[in-house]
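Here the complex is missing a single protein chain, while all its other protein chains stay put.
Take a look at chain A:
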Amino acid sequence: MPTLESIAPAGDTDTDALPPLPGPLVPLLHEVRHALARLVADGGEHRIDLHALPLDATLIDQLLAFIGRGEVEARIEAMGPTRVHESAIAGVWVVDYRDADDQRLALHLEIATVPQILRTDRATLSAGLQRLDAGLAGAGDPSPPS
C-alpha cells in the first residue's frame, strides 16, 4: 500500500496543476465543503472514513493529491502508528490509522481545527501533572508543589 508521503508530497499545494477531478470524488468534496462551511460557522466537526467508502486505491490517491498537503504533520505511536497531516485546505485533516503491522484500520478526513486524536484529554492531563510532581519529588525538589 503506498504511503501518504508518496501519494501527496509535502508542500504540494498547487491546485492549478492538478488533473480534472474524477466524477465519484465530486459529491465527496461537496460533503467536505459543506462540513468546512459548518466548521467556520459554528465550530461543528465532521469525519469521513475513506476506507469504508467504495473508492479504490487510485481514487483515494487522486483525492489526496487534489487536497494536497499543508504545513502540519504528526505521527502518533499508540497501538501502531497513526499519521496525521493537514491538507492544503486548512481545517481538512487526513488521519491514517494503522495497526502494529502497518495495515490500515481506517483513513479519515477530519474537518476540525485540530483532529481529536491530537488533543490531550483532561484525564491524561491530570496523569501528566501527577507524573511531573512525582518526578520533582523524586529529584529532591526543595519546594514540592502543595
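Just so we're on the same page, contacts are C-beta pairs under 8 Å (C-beta built on N, C-alpha and C of every residue); 3 or more make two chains touch, one makes a residue touch a chain; residues count from 1.
The definition used in the following text is that contacts and distances are computed from a predicted model.
Engineer: The chain dropped from view, which UniProt name applies: "hydrogenase (acceptor)", "ABC transporter ATP-binding protein", "Polar amino acid transport system permease protein" or "L-serine deaminase"?
Structural biologist: Missing chain, per its UniProt entry: "hydrogenase (acceptor)".
Engineer: When the complex is taken as a whole, what residues of chain A touch the one chain not shown?
Structural biologist: Its contact residues with the unshown chain are 46-49, 51-52, 76, 78-80, 82, 95, 97, 99-101, 103, 105-106, 108, 116-117, 120-121, 123-124.
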